[in-house]
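A single protein chain has been omitted from the complex, and every remaining protein chain is retained in its original position.
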Amino acid sequence: MAIFPPAQRIWWKEPIERSEILWITIALVWSLILFFMMPYWHLVGEQNLSNEAYRIKPDVFAERTEAMADKYTVREEGDTGTPVVHPPAGGDIYMLARLWEWWPVLELEKDQTYRLHLSSVDWVHGFSLLPENINIQVHPEYEMVITVTPNRAGEYSVVCNEFCGIGHHTMVGKIYVVDK
Amino acid sequence: MSNNADFRICPDTGFKIHLPADKLIKWNAVTAVVFLLVGGIFGLGVALTRWPAVHLLPADWFYLALTAHGFDVLLVWMIFFEMAILYFAGAVLLGSRLAAPKVAWVGYWMMLGGALITNIAVLRGDSSVMFTSYVPMQAAPDFYLGIIIFAVGALLGCFVFFGTLVIAKQEKTYEGSVPLVTFGAITAAIIAVFTIATGAIILIPTLLWSVGYVGHIDSVMYKVVWWAMGHSSQQINVAAHIAVWYALAAILFGAKPLSEKVSRMAFLLYILFLQLASAHHLLVEPGLSSEFKIFNTSYAIYLAVLASMIHGLTVPGSVEAAQRKKGFTNGLFEWLRKAPWGNPSFSGFALSLVMFGFLGGISGVMMGTEQLNIITHNTMYVPGHFHGTVVVGSTLAFMALAYWLVPVLWQRELVFPGLAKWQPYLFGIGMGLASVFMMGAGTLGVPRRHWDMSFADATMPYDFPGAAHLMMGLNGIAALIGGIGGTIFILNMVGTILWGKPKSKAAAEPEKPAAPAQPTVVSGYGSAGTMAVPGTFTLAMVFLVAFVLYYFVNWKYLAGVWGLS
Partner (left out) sequence: MSDEAQGDGANPVDEPIPFMQQVLDNPFLLLFIGITVPTVFYLIWGVMEIVSIPIAD
């Protein structure tokens, strides 16, 4: 029994029952499939996070985000005071996380590709694009660059899903995707 | 040195129990249950707040309760109970004296003191930083200090366990190799040492930072090192509850492992690779390469998943073999149908085994896949997964063990045996459903650790679909059912210890789990006497099919979202 020492002095040489060996073989094959799905998806899949990241000072990231907003703001989001920015397709776009907002609102074109820069100027935040359910962690002093290709037009929300203090549940931003 | 006066012979099991070990096991187990109660109450507050129609707590109290809930159940309840398991698997199963009981007591009081310090810091309201306490968000210094003291206390407990192994071997209290259950406990203890060491590496600088001696803590670095503790601490639970499964199979059925070699090699794979899964938390983090993510998140080619799948066959397989030896040989499942479903030790064990695999296991592998993590990270899917591992897996297994261990150690009868019969079903099914509903909500993108999914105070609110609100409501109901189950468990344990009728030696209760007095029942198969286990194999194949289907369905979800590269 498992609560007593093994009955045999040498248990290593015990033969193994057939169904046990069969199950181990099946489980090993499945483990290999699970493993190779990840590199395989890097080759054929269209959803892989890039490993492109940089150290960046929060004020530098904020400056770059503001520079983009100054150049390409098209309107204001309702009466929130947050600009809606429509940057040129194919270029660099920035979204900045801070207590407790995602800034600015972006307007992107469907089926165009953008280099999205994400960073925080204070605490750790969670970029959660809904209803797509794309979730990326956003750190202060690190800038992550992800190439995104929106595949459906519509109105998307960016919810913060990393706890960031008492106003965490109010931290919601927006991304519009328009046909062009 | 000890003499025989320091030992008692357990009348139920025949085990020779070192009295200082006896006392330590009892105190650690009782303290664990108290913290389960405290953490459970906070958890109920969390679930009822996230039920949109109830929305019980105000925001500050919600985040406070969530921090306390995570700390008290994920760390305090688990580690205290695991200390009891280590002393049991070391001193009692090996029939040895416990090494340095005084050190074990220092460890106990440090753990208790540390747990209280951190709880007070959280309850004060200035340390609602969640269990993970990601920097640069800062808690009060005593929040970190309490965890460090707790961890050092637990480390002392691990040393006492390893010391006991040495003593037992030197004093030849057993022959040959240690029992498989003790081997599982060794696995848990090894993971615990790594866990605690990494916890110290990250929390000591964080403590110094919180009092101003250190200027800056890098937030990604913090996460990498913190999760070496945070995730590994849950791997201690996995190793410990699998040891408990083997123990319960032996205690309830006189079951012998199908193969010592296979089960021990599976534990060895845990020792080698299980802790790499800390990388599960870093899959959508900036700056870590895909090579690092793939190698670590897969526990080096899923070898720890392979180990879990092996245990998933060998534990029920050993029960099936034992039952077949007893004559339950009809069809595939007579052995299972004729199992003691009214005995909470068995029903808790069986539910823990099945739900850990189907809910916690499958979801963990799915979510821990590099790319699939993108569609689950930090959503309600994550707590859904770990309520499927830590709650219906580990906690339920520990409850099942407690139904046997507490009456045996205290030599008292259970106070509410009728309620105990239902308890594993209430708790297991309630929390199992909670796990499912949380995962459902996560699939719809509902964030975890979030006070208000209706975004009433947000300037640009997002409208979740009705189904998401429904899921969170159902989660609240399921958590209530589970909470009733948890309450019955605690009442039973506390009641038994305080007011339980002393066991009379003459009274042979038929309800009582079969006492493993002598390893005579069914210890003889392994080679020539090897038993086929067709029923278990069939169940394992059902599990595999569910696993494969669910895994690929999620790839299909992923394939539909925005292109990312």
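Things worth noting here:
Which chain is which? They are A and B, in the order written, and residues in each are numbered from 1.
In the analysis below, contacts are C-beta pairs under 8 Å (C-beta built on N, C-alpha and C of every residue); 3 or more make two chains touch, one makes a residue touch a chain.
Everything numeric here is computed off the predicted structure, so don't read it as measured data.
Taking every chain of the complex into account, the omitted one touches A, B. Contact with the chain not shown here comes from a single listed residue; of B:His18, B:Arg97 or B:Arg264, that residue is B:Arg264.
Considering the whole complex, the residue from B:Phe292, B:Tyr425 or B:Trp555 that touches the absent chain is B:Phe292.
Residue-wise, the contact with the chain that is not shown comes from A:Arg55, picked out of A:Arg55, A:Arg75 or A:Lys180. Chain B residues in contact with the hidden partner, per the touch definition given at the top, are 162, 165, 177-178, 183, 186-187, 189-191, 193-194, 197-198, 218, 220-221, 224-225, 228, 232, 264-265, 268, 271-273, 275-276, 278-279, 282, 286-289, 292, 295-296, 300, 520, 523-529.
Seen from chain A, the chain kept out of the figure touches residues 7-13, 53-56, 60, 142-143.
The working rule: only the chains that are shown with their structure count from here on.
Rounded to whole angstrom, the centroid-to-centroid distance between chain A and chain B, based on C-alpha atoms, equals 29 Å.
By the touch criterion stated above, chain B contacts chain A in their complex at residues 59-60, 63, 93, 129-130, 134-137, 174-181, 218-220, 223, 246-247, 249-251, 254-263, 283-290, 294, 298, 301-303, 305-306, 309-310, 313-314, 317-318, 365, 369-371, 373-379, 443-445, 447-453, 455, 457-462, 464-465, 516, 519, 523-524, 526-527, 530-534, 536-537, 540, 544, 547-548, 551, 555, 558-559, 561-565.
On chain A, the positions that touch chain B within their shared complex are 1-9, 11-12, 14-20, 22-24, 26-28, 30-32, 34-35, 37-39, 41-42, 45-51, 53, 77-78, 80, 82, 101, 105, 113, 118, 122-124, 126, 128-137, 139-144, 146-151, 157, 159-166, 168-174.
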